Every structure is written in structure tokens, then in C-alpha cells.
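Yeah, one chain of the complex is gone here, protein chain that is, but the others are all in their spots.
And now, chain A:
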Amino acid sequence: MSDSDKWDRMLRQALASEAGPDERLNRNVIHRYRERSEARPKGRKRISIGVLAAVFTLLLSVSAFAAVKLLSPQQVAEHLGNGPLAEAFASGDAVEINESVVSGGYEITLHGLVSGAGLNGLEDLSSDISPEKTYAVVSIANADGSPMPKTSDPEYGEVPFYVSPLMRGLKPWQVNIFSMHGGYSETVLDGVMYRLIECDGVEMFADRGVYLAVVGGTAFPSNDAIAYDEETGEISLRPDYEGAAALFELPLDKSKADPAKAEAYLRELPKEPEEKETAAENDAAALLESKSEEMATKSAERKKKVPEGTTILESVQKLTPDDRGRVHYKYDVWNVTLTPDLFFPEGQTGDYPFQFSERDGKVLALVFTVDSLGDVTGKVVELDP
């Protein structure tokens, strides 16, 4: 027997299950289960998470059976500091979906989306919003009810997720969130991860059939998870994919389709290789990965420079919460709304770099400071080059 086998055998013996549950314990489990079953009203159908989310959004209350309290797209946008987009999600032009899928150990929910008319007028409130874009909110939770890693946890991001619109008849590796000038913001609240994605508007494709794909285990377009029929243009999930995967069909208004605009748009997209898997695509994936890493590194480096930066004195504003507990900061191009209780961990004080902007060779940081009384001050800091 090799040393490795001997060591393995020792571990097996030492770590083997030492004892089992006694009868009393198992009887107690059954007794408690029986009590809970009898306490539930007979004949009442178990309420799905999708319906719960809709009820919560409409009535601002949560059923006693809810395992997880999900936020509305409006609340997610607010939490991510995008007040104007929150207004858009609350408008009549937003599409509320609240559809959930359980896959690969995760519960994936598409909450809603907004594009086009729902965003008109809001571009004046924030340079980040455009009526030519589509915004959608997705949540991802562990199916067993355990919390997702917080953004501050080391495990955060260990399981990446790819969230992208896909259009019937258009190759998923060619037309996706990356080629459609997309991006996302993400946060974890009460153990649920919420992602707000944005990309070029999908309404023009409404007559083709538009999906939102969510794939776990990768941050990039995945032919392992998504199947494309070259003859029919149909997009579907591969049944043998081992990770989490969901494909939601978006209920878009077909009257808003614009085939001519769509064709012109597609002609302008970056040319991608025809072959599904080529060295060029691998290079593109590697480039995207290195760019993501580059951005993460750049962000971390910038955060370190904030303490030594120069505060723009006229940008300093002490923020007073409104009647909903939110604070609003507006200075120059910055226009942010956020809920301090949700954003800052309880008891945290100090500077919290929120966003960075690069203009005219300068790097500016929007920084929120929380003091020992919980009061929030916003300021813009110019970082040393």
C-alpha cells in the first residue's frame, strides 16, 4: 500500500461517522414535522415564490409562508443608487414578470424589465439612463435557503453567473450582452443576489422572440449550456448542462418591433467569428476575462487612493434621509439615491467609495462617509494620478 493510500485509510478511519442519531432524536423530528403539517390549513395550495414576489411588490407585505423576501426591480435599482431607473421600473411601461426557475441548486427569478418609452425623460435625470437601452432585474438565491455570499465574503463571485438577452434566429455567441454594449450592477441583500443588467434596447427584436438567459458557472456566453439550432434559429437549454441554467421568454410588445432598425443595428455589431469555437473566440473570451480582472484591479487600486485624494469642497453635502429613509446626493454629473440601512453594514463608520469617474485625465470618486451617529455625508474626491 502506498503512503498516499495509507494516509487516506487513516483519514477514513479517523473521520468516519462516529455515532448516529438516537431513536429519541428521530422521534422528535417526526413529531415536530407532524405538528407543523397539522398546523397548516388543509387544502391550501403552497404559494410559489413567483406569486409571493408579485404580492410583495403590489401590497408591500409578505406571506407567512415566504422563505425569502424578494425585492422589486424598483427597490433593487434604488439600492444600487439609481433613483431615476427606480422610477422607470415603477412606471406603467415597465414589464413585471416575477417568474422563477429552480436549477442546479439555485432559484433564479426574473423580476422585470423596462425599455424604450418607460425611460423617456429620465435621461435628463441621469446620464446613465437611455431610452435606447433595456434594463432588467434578476435574482439568484440558493434553493436550500442558505444565504448567498455577501459581496464582502471571500466566496463571493466563486460561482460566476452569465445573464444575457438572446434573440431567436441570432447566434448566442454573436449577439449577447457583451456585443450589445451591456453591463451590470450587482448586490446581495438578505442572502439573495440581485443583478441589474443593461444593454442596447431589445424591443426592436420583439417580433423575433427574445429571451433572457441565466447560466451559472461561467461569466461568458456558454455553448455548454445554451443550444442554438442553426436551421430554425431556436434557442434552448442543453439538458445535460450540470450547472444552473434558466431561459426566460420575454413578454415584449410585438407592436414595438422594428425590423429595419434591427437589421441596421445588427450590421453595426462587432464582427464575431462564424465558427462556434475558434481560436478567435477563445482570444475574445480571454480578452474579456482579462478586462474584467483589469477593471477589478483598477477599482481596488482606486479605492486605496481615496484617503490621499483631494476633496472638492463644494461637493461636500450632509445628507438628510427622506420619509422613506433614502438619501439623495446630486453634484455635477453625480445623481445618486440610496438607502443607508441597506447599503452600509450596521455600525460601520468611515469612508465608502461608491463610484469612480474618469474625465479629462482626472479620476474622481464619489465617496459617502458615515459617522458614529449614522449620519451620511457625500463628497467627490479627486484621486492622485
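Methods note: a residue touches a chain if its C-beta (ideal position, glycine included) is under 8 Å from a C-beta of that chain, and two chains touch if they have at least 3 such contacts; residues count from 1.
The criterion applied here is as follows: contacts and distances are computed from a predicted model.
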From the options "Osmoprotectant transport system permease protein", "RNA polymerase sigma factor", "Putative membrane-anchored protein" or "(2Fe-2S)-binding protein", the chain left out of the display has the UniProt protein name "RNA polymerase sigma factor"
Filtering A:25, A:260, A:313 or A:373 for touch with the omitted chain leaves A:25
Out of A:17, A:152 or A:232, the sole contact with the unshown chain comes from A:17
Where chain A meets the left-out chain, the residues are 7-8, 10-21, 25-26, 28-30, 32-34, 36, 46, 67, 102-107, 142-147, 155, 158-159, 216-217, 244
